[in-house]
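Then we have chain A:
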Amino acid sequence: MSALAVSPALAPGKAAPYVIAAYAVFLAIVLIYVAIMARRLTRTEKDVQQLKRELDQRAAAAEHKDEREPVL
Partner candidate 1 sequence: MTTFGRGLRTLVLATVLTIIVALALVFFYAPLDADQGFIQKIFYLHVPLAIVSLCGFVFGGLLAIGHLRTRNRAWDMRSYVAIHMALIFGVGGLITGSIWAKASWGHWWDWSDPTLTSFLIVLLLFATYQPLRFSIEDPERQARYASVFAVVAAAFVPLNFIAVRLAQQFVHPRILTLGGGNLPGSMRLTFLVSLLGMALLYATLWKYEMTAKNARIQVRRLRRSLLGDDSVRPLGRSAAPS
Partner candidate 2 sequence: MSTVLAVLRKDLRLELRTFETLPAMALFSLSTFVIFHFGFNQAAIAGQLAAGVLTVTLLFAALLGAGRLFVAEREQGGFDAFLLAPVDRNALLVAKAVAMFIFLAVLEVIAVPAFGLLLLGPPLGPRLPGLIAVLALADLGLAVIGTFVSAIAIQTRARDLIAPIIGLPLLIPALIATARAAGPLLAAHGSGSPPTKWIAILALYDVVFALIAYAVFDYLLED
């Protein structure tokens, strides 16, 4: 451990900002990742909603057709 022993160890008070910064960087990266994934999830959700609307419309149209069929 010679080379490290030469460099003076920082006092806890001076070291704390660095340690906090390092863990904050880690947290920030994870949060940014979550934010990006959240945006993609919203997009997927919108697509699924549109698909659901389309299916509902089709079902309604089919029902409509069924009602008129006996008359014809």
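Selection rule: all candidates are chains of the complex that A comes from, given by their letters.
Basically, a residue touches a chain if its C-beta (ideal position, glycine included) is under 8 Å from a C-beta of that chain, and two chains touch if they have at least 3 such contacts; residues count from 1.
Just so you know, these numbers come straight off a predicted model, no measurement behind them.
Comparing candidates 1 or 2 against chain A, the one that touches it in this complex is 1. Those residues of chain A that touch candidate 1 in the shared complex are 1-5, 7, 9-12, 15-16, 18-19, 21-23, 25-26, 29-30, 33, 37, 40-41, 44, 47-48, 50-51, 54-55.
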